[in-house]
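As you look at this complex, bear in mind that one protein chain is not there, while each of the others sits in place.
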Amino acid sequence: MTAHAPEVIAQHQLTADEYRKIVAILGREPSYTELGIFSVMWSEHCSYKSSRLHLKKLPTRGRLVVQGPGENAGIIDIGGGYVIAFKIESHNHPSFIEPFQGAATGVGGILRDIFTMGARPIAVLDSLRFGRLDDPKTGARNRRILGGVVAGIAHYGNCFGVPTVGGECIFEPCYDGNPLVNVFALGICKKEEVFYAKAAGEGNPVIYVGARTGRDGIHGASMASAEFTDEAKQKRPNVQVGDPFMEKLLLEACLEAMRTGAIVGIQDMGAAGLTCSTCEMGSRGEVGIEIELDRVPQRETGMTPYEIMLSESQERMLLVAEKGREEEVYRVFRKWGLEAAEIGVVTEDGKLRVRHHGVVVAEIPNRELADEAPLYDRPHTHPPRAGLIPDLPVSKVQRTLPTLLSSLDICSKRWIWEQYDYQVRTNTVAGPERTDAAIVRIKETGTSIAISLDGNGRYSFLSPREGAKLAVAECCRNLSTVGARPVAATNCLNFGNPERPEIMAQLVEAIEGMAEACAFFDTPITGGNVSLYNETLGEGIYPTPVLGIVGTLKTAEPVTIPFKNTGRAVILLGGIGECDDTRFGGTQYAKEIVKQLWGLPPALDLEREKRVQFAMRKIIAEGLAESAHDLSDGGLAVALAECSFGPNEIGALIDVDSDLRPEMLAFHEAPSRILISTEFPKKVAAIAEKYEIEAPVVGVTIEKGIEIRQRTITLGAWEIGALKTAYAQAFESHVR
Amino acid sequence: MKARVFVSYKSTVLDPQGQTVCAALRGLGHRTISDVRQGKVFDIAIADGVTREEAHKEIETIAHEILANPVIEEYRVEIVD
Partner (left out) sequence: MKFGVIVFPGSNCDHDAFYAVTTNLGQKAEYIWHDSPSLGDVDAVILPGGFAYGDYLRCGAIARFSPVMGAVGKFAAAGGLVMGFCNGFQILVEAGLLPGALIRNRGLKFVCREVRLRTETVHSPFTNAAQEGQILRLPIAHGEGCYFADGRTLDELDAEDRVLFRYMGNPNGSLGDIAGILNRERNVMGMMPHPERASDPLMGSTDGLTIFQSVLHAVVRA
């Protein structure tokens, strides 16, 4: 074979060095199909070549970790003979190109990652970022993207039958041309019934199941190739259409087929489709896989080996069955009306061998292809710095609270989550906006799983290291606020172009901060996803590390956000907290009132954070909290308002003893603080003392109103009804 | 004057609805059927006094920019009197 032209290599996004490495591995020039295979396996998306070096810094082991990174999803032991499988993944770029299908297939992909491990998905959450909806230039497009993404998630999740139980949604101009759609999914499985994406057993059949292969999503490299005409390019969409009904059948059929005991290993075909699944299953099992492309079910005619190997058609799985027991597997797939085809066989030689019409079109050693992808230590300098402290106008607390409550980031997202079925499977103990963390029960064990997603781009821009730590702390605090003990984490790292040293610095610092905090809270990272090159008009997005942390608790009536009764003591667990002008620059007050970003994120003391969380869990375990809500976006005043928005509209009169300026007192966002109401303030005080944290009684719950005083001087007083209406209706008015 | 715009997935794009309907029809014994594609039809009334050319140009634009997503869909415009 002759060498490929430099432009063909470049179109495959391979460098000259990478190409030389391919030639060295093969001992010859690669065929065109092989070039395509290497280009997807060694892409940033599949190989993590820019981030791998630093991802190694993350803690991945723990007492409860059954499976860490490297499989389709992480697995954690939750006791009682059951495990959970979970992961978060991004679908940012496809969601910009085609919001509805991009988001829908994002949900489909992560669900397959879960059930390929043998786990039935029981919860989805999503973390979304969009550009500003009211921007005169980009607002209309951003609203369309938002509407499409939400409808796409709803379409796929609702039809599939998995509840979307929570998430977050934030708006910043930096996401104008690059929305973030990060989807988290979690499933449950008996401990001894976990499946792995590992091939084994020479002579075992390799079986393809699910949707047929079309020319979907074949990567940009192929589209640029000279052999396609313009018209053909038009017809080759980079965006796939999801089929949630097919996925639902695939779920049921796979779980049923797994129970036959005839399946050796199984993997979904996600990014890089057939290429990735064959080579990774072979590599993990240290075996070879040989397939004949003629036997791959195809939706279109005349597909080339290159196209079949690189197609990203959705709703497909690859499995290895025990030789002689194929019929047991086929019977199950027939029952569910699904196509299953034997396309190859496991071999001993460790090679991925691909035939087309009987002729070998690719022959690559699996291990080198999967594990010897390039690794880059990209130069990293310092993250970009924010501006200096601006002149800070005085904004009265009285006027500011309604403004913040109706701002996009803070207001109720009911418009979004009512489009999701958040109850199907009847496990949702706490769905959207009822608690700080979503709670789903495990019917089989009497245990519940609490889940929280968090990532604050503003904080992370001001300090990637501190921002990542704050996200970990916030997730863990959300879990503790419902009484759950954090046990493990997954991450989605959304960053700009890693070839720019200041962006690479953001990535490195965020990973290091995350590593420190995850180690500290004993929440190992069991998997996740890195999404790089996220940019709007050549400018990177805010570094946006999104954490998904899961915790466990005993199944019971949840402690929710709203105050329940009047006359209860209102306690600010963790105290008033500290802030100054520098630390005020990342807050929602800075965003909505000052309209700037400056300084540093709020200061986090990990030790104190942990003690507050321990105390909180103890308070809930002893049944002392009637309500609980952590302070985050918008600080004390916003949290207090949200606690008052329950069906009974019970508010509070609080009086805070503090030297802070009024607006800083009301709206600063120092972490490690939780607002609770209790009938037993003395018992709570005793627990706080034991954990050496401040827990001032700041007030008392009252009917109908909210009032905030600072050393007896009233900063603001509000009727709950009006605030609640502003909070509840704001989003819809922004979306219109 | 009226315009009619047909929008459907491009022939190379998976059409889950068409596919499921096709499988169901075949399952019911309609063996003469080999494929089904599903789409949408928009019937648009044109204001009086607009020429055929103007209408066609305008509807083309609407079809391309709003009614269809050219990334995955194709469309056909018909002007009927």
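Letters are used for the chains, namely A and B, taken in the order the chains are written, and counting of residues starts over at 1 for each.
We adopt the following convention: a residue touches a chain if its C-beta (ideal position, glycine included) is under 8 Å from a C-beta of that chain, and two chains touch if they have at least 3 such contacts.
None of the values given here were measured: they were computed from a predicted structure.
Enquirer: From the list A:249, A:698 or A:720, pick the residue that touches the absent chain.
Expert: A:249
Enquirer: Would you mind spotting which of A:48, A:82, A:96 or A:336 touches the chain that isn't drawn?
Expert: A:336
Enquirer: Which of these touches the unseen chain: A:154, A:197 or A:345?
Expert: Looking across A:154, A:197 or A:345, the contact with the absent chain belongs to A:154.
Enquirer: For the chain not shown, which residue from A:189, A:345 or A:429 touches it across the whole complex?
Expert: Among A:189, A:345 or A:429, only A:429 touches the chain that is not shown.
Enquirer: For chain A, which residues touch the unseen chain?
Expert: So the residues of chain A touching the missing chain come out as 151, 154, 158-161, 243-246, 248-249, 336-337, 417-426, 428-429, 441, 443, 555, 557.
Enquirer: Which parts of chain B face the unshown chain closely enough to count as touching?
Expert: 16-17, 20-21, 24, 27-28, 38
To be clear about the criterion, only the chains that are shown with their structure count from here on.
Enquirer: Averaging only over C-alpha atoms, locate the centres of chain A and chain B and give their separation in whole Å.
Expert: Measuring from centre to centre gives 36 Å for this pair.
Enquirer: For the complex, which residues does chain A have touching chain B?
Expert: The contact residues of chain A facing chain B are 97-98, 101, 211, 214-216, 235-243, 245-246, 299-300, 313-314, 337.
Enquirer: For a test of understanding, state which residues of chain B touch chain A in their complex under the given definition.
Expert: 9-16, 19-20, 23, 69, 71-72
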